[in-house]
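Removed from the display is one protein chain of the complex; every other protein chain stays in position.
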Amino acid sequence: MRRAYSRGLVAAAAASALLLSACGGGDDNGGSSGSSGSSGGGSATIGFMGAQTGPNAQLGINISNGVELALQQHNAKSGVTQVKLIKYDTQGDPTQATNQAKKAITDKVVAIVGPAFSGESKTADPIFEEAGIPNVSPSATAVSLAQNGWKFWHRVLANDDVQGPGDADFIAKTLNAKTAAVIDDQSEYGKGLADAVRKQLATDGVKVAVNDSINPDASSFSSTVNKVKPANPDVVFFGGYYSAAGKLVKQLKDGGVQGTFMSGDGTLDAQFINGGGAAANGALLSCTCSSATGSSDPAVQKFATDYKAKFNVDPATYSAEGFDATNAILQAIDAGKTDPSDINDFVSKIDFKGVSKQIKFDANGELANDLLFITEVKDGKLAFLGDTTQAKPSA
Amino acid sequence: MSALTGMRSRVRFPDFIGILGAWWDRRRWYGRWTVYLLTIIGAFLLPAPAIGSFMTPEADWPSVLFYPIGIYVLLAIGLNVVVGQAGLLDLGYVAFFAIGAYTLAVFTTKHGWNFWAVLPAGIIICAAAGLILGTPTLRLRGDYLAIVTLGFGEIIRITANNLDYTGGPRGISPIPHPPSDRSFEIFGVTPLRYGVIDAKPYYYLLLVIIIVVIIIVKRLEKSRVGRSWSAIREDEDAAELMGVPTFRFKIGAFIIGAAIGGSAGVVFASQTTSITPVNFPFILSALILCAVVLGGSGNLLGVILGAFLIAWLPERFRGFEEYRVLTFGAALVIMMIIRPEGLLPSRQRRAELAEGTGGMGALGGEAGPVADQRVEADDDLVSGHLPEVLAGRDDREGGA
Partner (left out) sequence: MWNDFTQQFWASTVDGLTNGSIYALIALGYTLVYGVLRLINFAHSEIFMLGTFAALGALNLFGISSPQTGLALVGTLLLMLVVAMVASGGSAVLLERIAYRPLRKRGASRLAALISAIGASFFLQELLAIWLGRDQIRIPRVMNKDTLFNIGSGQVRNDKVLVVVAAVVMMLLLERFVSTSRLGRGIRATAQDPDTAVLMGVNIDRVVMVTFLLGGILAGVAAALYGLFFELTQYNVGFLLGIKAFTAAVLGGIGNIRGALIGGLVLGLIESYGASIFGTQWLDVVAFSVLVLVLMFRPTGILGEQLQRARA
């Protein structure tokens, strides 16, 4: 679910360019919560919901940057419906998300990019569902979100049930591990991922020698290191985010643990290498997203260049997903859909090549895509290895 | 605070509260009831969009009124019983909020109970939790109690995070809403329609609970119980000597505080539909304590004002974005420097302070901290500061 700028920006742009002719000035305020005002080819308002401040703000800003870029490119085209953006800052807090979701309804936004995290999705999505506002999450991966029968909910990345078993199979088959230690950070995401890995490892016949859970805010993980070390596992899998992963990998290596360190998309960030230092080298990180560094696709490269030009930083975690999620909604608007439920119908049937991956939803709003990609840390840099069938770790 | 310095500091601030209080004291019963009634009507009219557009232009006002504002107010009233009235420093009050919320979540999702059945059950379970925590720990004094309650709050949160029964870090969702009556409508509002979009019914529910709690707490404060709490707060040993069963009353304060916190948790969980351990961090305990002290520990009106400000200001000033917490921290320090007794200090407490018999500083009933050191009594002790030094002796309960 990260840094996934595979081909297709051009395709997306082309598709929307074609569709916009159908749109023209066809903005008729249809429906109870249609768009208001008009300029040029009409106008509409969409919302972004996610953290803009607070401890996890960086992820939210990565996404909202992607959203802004998509909007800028869209609005720059002549004759299109001008789409405005309202940002709803949740600070990553599920209770704030409910307040903000209701605010979005009063603001009559026609669609939402977000909510960004799984926790806030759980509290905000029932509200959007009842109000009938389509929402496309660029980053919420909790499995349970798809199991509520929500009609207006979608996400542009695969859930943790794709990643966890895929990681376990990779550990068993490609890495040929006999024993493993699985550690999680007690967060919803980290524990969910680690539990999925634990379950599949047992099926694959890999012995899970150590199970442990750390407090990601703690400084010392010595008790975990002391558990892992005598077991001497071939692989240490960590379910959690990059800052704890950086601390953990360093303390494991300093403590004399030799096994390969592996983690999921929450760790796929340069900050992991920054925290882990030399100990991070050789670590394997999985993601249901592809990577810009591994892509020679001009559309993806254009996205990366445009992004860098606009924000003066490289696209980071979920930026491409934010971009794709926004484009899915923009295509619906360009197709002349102004009513939230019409936009939802359009988005549900959408099928285009985004910069992160092919964007096509199944009946539950899940992405119809289950590839898992591996990145290795080599010489202090993230090196993309391809999907799990092609990836050949150097260690 | 000594008589001398007490007067000195009061000269600096016009005594609005004293004037207002005197006015209030002159009202007859009908005058007071008119004010009560107007306040309640005002509270019911509060979610109006016209007010909301000013109060929180960037968030849904009825939702904000429910959480954080209403919930913080209820929690602060509950914590005020423990901290403000009985003088027990509780740094883990969020534990009872969490227990209440989890009680509702577990009983409605796993056992099919209805909200109205869980509400009393949650209150009873929280009261029991207060009893269980209080019995071994309330023999401790002052800051020992603080750290133990802090630990209790953390234990509850971590346990909820570790147990599969409570859903671990995933928490529990979806939590059903209270049974609704969609047809009942009054002034264009459907106050019994508990859905996800309209927060007003929840606000009204919470408002009713807050009013009931205020009545109970106020009755207690005026009764023998309230006087015993004051006695314990001011000087536990003296209270014990005068025949106040201090331990029993301390447990009582703890249980009542816990029950109020639990009721807030039950209502909160039913509205938010999804709870996880992350909802109940230590920092929430600290914020509610800030609300109590900022508003004026011991004074119900002050505490409500404090909770309102703590909950509302960050929502109002969303534009500040990343400077919000910074400003909040600085504001707390400045407020405490300007008005250490809180925005609306309790009049009874002020009277006690003026008499120089201690007061807020007697927190936890331990022998007091250092005297305040207004006196530069280094080597020139004899050069004329003696009276103040002597006055300082009264300050043992009131120092920094």
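Annotations for the structure displayed:
The first chain written gets the first letter, and so on, giving A and B; residue counts start at 1 in each chain.
Simple rule for what comes next: a contact is a pair of C-beta atoms (placed from the backbone, for glycine too) under 8 Å apart; a residue touches a chain by one contact, two chains touch by 3 or more.
Predicted model only: the values in this text are computed from it and were never measured.
Taking every chain of the complex into account, the omitted one touches A, B. When the missing chain is restored to the complex, the residue among B:F44, B:W113 or B:Y144 that touches it is B:Y144. In the complete assembly, the contact with the undisplayed chain comes from A:K229, out of A:K199, A:K229, A:K360 or A:K378. When the omitted chain is restored, the residue from B:L74, B:V293, B:L309 or B:L344 that touches it is B:V293. Considering A:D254, A:D314 or A:D351, the position touching the chain not shown turns out to be A:D254 (whole complex). As for the chain not pictured, it touches subunit A at residues 55, 57-58, 186, 211-215, 217-227, 229-230, 243, 246-247, 250, 254-256, 271, 274-275, 277. Listed by residue number, the positions of subunit B touching the unshown chain are 1-2, 5-6, 9, 83, 89, 136-137, 139-144, 146-148, 150-152, 154-155, 158-159, 161-162, 282, 286, 289-290, 293-294, 297, 322-323, 325-326, 328-333, 335-337, 340-342, 359-361, 363, 366-379, 381, 389, 392-393, 395-396, 398-400.
What we mean here is this: only the chains that are shown with their structure count from here on.
Subunit A and subunit B have Cα centroids lying 40 Å from one another. Within the complex formed with subunit A, the subunit B residues making contact are 58-60, 62-64, 67-68, 161-162, 168-171, 173-174, 195-197, 199, 271-274, 276, 278-279, 315, 318, 321-322, 324.
By the touch rule above, subunit A contacts subunit B in their complex via residues 52-53, 57, 89, 94-96, 98-103, 105-106, 119, 122-123, 126-127, 130-131, 142, 144, 148, 186-188, 190-192, 213.
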